[in-house]
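There's a structure below that I have some questions on.
With one protein chain removed, the remaining protein chains of the complex are shown where they sit.
By letter and in written order, the chains are A and B; residue numbering begins at 1 in each of them.
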Amino acid sequence: MNKHSFKLVGVALVAASLAFAGCGSRADTGSSSGGTTGKVATIGVISPLSGDLSALGLGIRNSVDLAIRQANESNAIPGWTLKLSAQDDQATPDVGKNAATKLSSDDTVVGVVGTLNSSVAQTVIPVLASATIVQVSPANTNPTLTQGEDLANPKRPYANYFRTCTTDSVQGPFAAQYLLESGIKNVATIHDKKAYGQGLVEAFTTAFKAGGGTITDAETINPEDKDFSAVVSKVKTTSPEAVYYGGEYPQAGPLSKQMKGAGLNVPLMGGDGIYDPNFIKLGGTDGDLATSVGAPVDSLDSAKAFVSAYSAAGFSEPYAAYGAYAYDAANAIINALKVSLKDATDAKSARQATIDAMASVSFDGATGKVAFDEFGDSTSRVLTVYKVTGGEWKPEKTGELK
Amino acid sequence: MDLVNLFFQQLINGLSLGSLYALIAVGYTVVYGIVQLINFAHGEIFMIGAFGAYATWMVLGQPSDWSAPLSILVLLPVMIIGGIVASVAVALLTERWAYRPLRNAPRLAPLITAIGVSVFLQEFVRLFYGYIPGFPDAKSAIAFPSVPGISGATIQVGGVLIQMSAVFTLAALVVCWVFLWYYVNRTKTGRAMIATSQDPDTARLMGINVDKVIMAAFAVGAGLAAIAGVAHGLRYGNIDFKMGFLAGLKAFTAAVLGGIGNINGAVVGGLVLGVVESLAATYLGASAWKDVWAFVLLILVLVFRPQGLLGAKVVDRA
Partner (left out) sequence: MRVVIPNELKIRYRYPARALGIAGAVLMVVSILLPWAYAPTALDDMTYYGAPSPLQLFFAILPVLVILLLAIPLVGKARLGKAAKIVAWNTSAKTASIMSLIVAAVAVTAIAIDLGGLINVELGGWLALLGGVIAVAATPFLPDSPEPTLYRVKSPKWLQILGIVILMALLLFGAAYILGFEDADDFLMFAAFVVGVVMVLRQFGVFGWLGIAAAANNRVLVLSAFVVAFAFPFTQNGSDANMSVASQVLIFAATALGLNIVVGLVGLLDLGYIAFLGAGAFTAAILSESAFSTIKWSPPFIVTVLIAGTVSSLLGLLIGAPTLRVSGDYLAIVTLAFGEIFRITMNNLDGNDGPNLTNGSNGIPGIPDLNLFGFDFGKAHVILGIDIGRFANYYWLMLVVIALIIVVFTNLNHSRIGRGWVAIREDELAAEAMGVNTFTLKLLAFAGGAFLAGVAGSVKAHYDVSVTPDQYVFLESAFLLAAVVLGGMGTVMGVLIGATILKLLPEKLRFFADYRLLLFGLLMVVMMRFRPEGIVPDERRQLEFHDADEELAEEVEEDLTSHHAHLNPEVGGFVL
């Protein structure tokens, strides 16, 4: 009886493993066409390719793939072929570290695009730093990653780390600037206590107060919350003219809906985390606002080129929120490689030179001008305010943060 | 809005939230009362009810322009029935395939199975819901269809704004409570349930089909959970595959609070928990702690009144 059941389990396990083999579509083999002659340098990607956030992660992988294909086609680095190695971090620090270790023990890896989550970055950066591999994140917004723990006295912790997205310290003040200019002086803030949301609200609050505005109420929610009625009721008693929300669209949409349901008919404003069509599907209503980095896509030639190249490349997933940043991140690395690989004999020895070359990278990317300051942050300060109009995000105002 | 209005507003919020918990908690209590199993996957049955109702709406051709009376009298009941069918079917399948073979196994086995079922159901919906032609991907939240006349509609009572979805939830609870009372006390299956919960062996000797009674208990709990799933969708405007986890945990807390195994207790426990949570979010520090208060309440109940507020028939099965 017992032996029999053991056999059953064994057969079931093997049958299951056969079934896995049957459904395998292997994500790791990023294809990059172009010449197969010459030396090979690999650009890694670390992002969530499976799980909740895989839509964002796959968009990042595909956009980097696109940049690499274009570089190989145009023979951007003579004598070298670029390859992609995409690793899944499942949005968890542990898995991310394994991915980073795997990449750093591959001698052809010269740069890594990733990660999506700041918490994963915290374990990935040290691994890549010890192997002197340049890392460019398209999505980490936590300021401490580039400026160290004491933001008043910034000190760069890792020389190999750069990012193409802007940090919370740029978007928050830009939103404050916009609201003040629109004559709104009383705003309540809510954030989801995550690094992104909290940082956004802190930066917003400082700038808004400095501009003469009043924060009527500061509240927090939990990232998994669905029921915001208590928070909304509290905020409502302070009668704000707008609510500034730090967080992402899965909460922001329902929050906006519940605000209006409870009779708090004021716009909800947020950062690029809510600038997503799903925000409107989940309850975002006309009048709600969001800031996002760069000028609107259809006003920028480089951005239009990216969008059309992406759709022409035939990826099965959309480029999602961070695709353009990832594309720029990959191109930043490629631009640095043009300098560092020129006289290099092998990829590994060019790693330090690549990091050094990053400082002077400057080009027009899909999100606007791409260049890095002394901390490795993007120097881009052009932002756009978008407004929900007729059930769609429409650009409201593009400007530069003063 | 003055402070008195704020208090009453939060009380109403708490009562409607509590009705939601109560509807789910009944499922825990009924099943526990009869088979002494904490059906950990009950939260997922609630989630499946919501997705079932959504599927029904899709099958109906996503009607969004029906008039309010037509929506409330036809669309909503049909969606609820769709949700109930889905929930009850899944609940009965899990009972048949996962729990029944373990009925005489050590206590740990069905609990571990229940966790497995819970994770499996969540993942199943996440991975495969989008494969139904025309259906949205369930990997992130899906916007629940709005029912004209309920979604977004409010009524004003004094300074307090009451959402129609809250009225719906409260009304659903009252109707279900009356139904349950009738079902348990006046029908043959209901009385067989009471008999089985008191002494399964004697019940069997008296000619009661215990398997049927257990299935009935799972089905009743699942049906109520499905109604809660629809109420949840109307209240928050969106549903997702993870929604059953926290809601299930809270509902279990409510069941223990009222006295697990006691149906009236589940209802009272749910309402008390909802109100406590709502008021604590307003008056006890930041609202980020509200879930903590709910669980602290659970632990306090276990220390000082393990039989729950209304007292349970079955307290210990050590």
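The rule we apply is simple: a residue touches a chain if its C-beta (ideal position, glycine included) is under 8 Å from a C-beta of that chain, and two chains touch if they have at least 3 such contacts.
Nothing here was measured: the structure is a model prediction, and the numbers come from that model.
K.L.:
Among B:N13, B:T29 or B:S118, single out the residue that touches the unshown chain.
P.N.:
Counting the whole complex, the residue in contact with the absent chain is B:S118.
K.L.:
Among B:L11, B:A98 or B:V167, exactly one should touch the missing chain; which is it?
P.N.:
In the complete complex, the chain left out is touched by residue B:A98.
K.L.:
Where does chain B touch the missing chain, residue by residue?
P.N.:
Spelled out for chain B, the touching residues are 36, 38, 40, 98, 101-102, 105-113, 115-124, 127, 245-246, 249, 252-253, 256, 285-286, 288-289, 291-292, 295-296, 298-299, 302-303, 306, 315-318.
K.L.:
Could you list which residues of chain A touch the chain missing from the display?
P.N.:
Spelled out for chain A, the touching residues are 1-2, 5-6, 8-14, 16-18, 20-28, 49-51, 54, 88, 90, 92-94, 97-98, 101-102, 104-105, 118-119, 122-123, 126, 142, 144, 148-150, 157, 193-195, 198, 220, 222-223.
By definition in this document, only the chains that are shown with their structure count from here on.
K.L.:
Give every residue of chain A touching chain B within the complex, in rising order.
P.N.:
On the chain A side, the touching residues are 52, 54-55, 193, 219-222, 224, 226-227, 229-231, 233-234, 236-237, 250, 253-254, 257-258, 260-263, 278, 281-283.
K.L.:
Residue numbers of chain B touching chain A in their complex, please.
P.N.:
1, 3, 6, 9-10, 13, 17, 139-141, 143, 152, 154, 161, 163, 232, 235-238, 240, 242-243, 246, 278, 281-282, 286-288, 290-291
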